[in-house]
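Removed from the display is one protein chain of the complex; every other protein chain stays in position.
Up next is chain A:
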Amino acid sequence: MAESVQDNVERGDGDNVKTENFFTLKKWNAVAMWSWDVECDTCAICRVQVMDACLRCQAESKKDFYGKQDCVVVWGECNHSFHYCCMSLWVKQNNRCPLCQQEWSIQRMGK
């Protein structure tokens, strides 16, 4: 085995043609950070970053099964985003986006 590898290497050197790689990737432990895909990173209603739970949830420190605070983000058709908790309280008073005054309808929810 060792010999054959050596042969390959020598040949590779000589011909400048790749037959066998010196290195192959076996395992890759990558790291990635997720965040909400939002244009503005603070919720305009409670002024807290959307990555954190809204003020109300922080105070009550609600937790879901995983211990993550269950305070997701919601996007309107206008593409503005807020905490879902904040927005659901807001629409009870005024069914418009607080930023652009368009009729509020949910485009998608974070999960």
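Please note the rule applied: a residue touches a chain if its C-beta (ideal position, glycine included) is under 8 Å from a C-beta of that chain, and two chains touch if they have at least 3 such contacts; residues count from 1.
Here is the rule we go by: contacts and distances are computed from a predicted model.
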{"item": "Protein name, per the UniProt record, of whichever chain is missing from view (\"Actin family\", \"Cullin-4A\", \"ATP synthase mitochondrial F1 complex assembly factor 2\" or \"phosphatidylinositol N-acetylglucosaminyltransferase\")", "value": "\"Cullin-4A\""}
{"item": "Chain A residues touching the omitted chain (full complex)", "value": "1-2, 5-6, 8-9, 13, 18, 20-37, 49, 51-52, 61, 66-69, 72-73, 75, 108-111"}
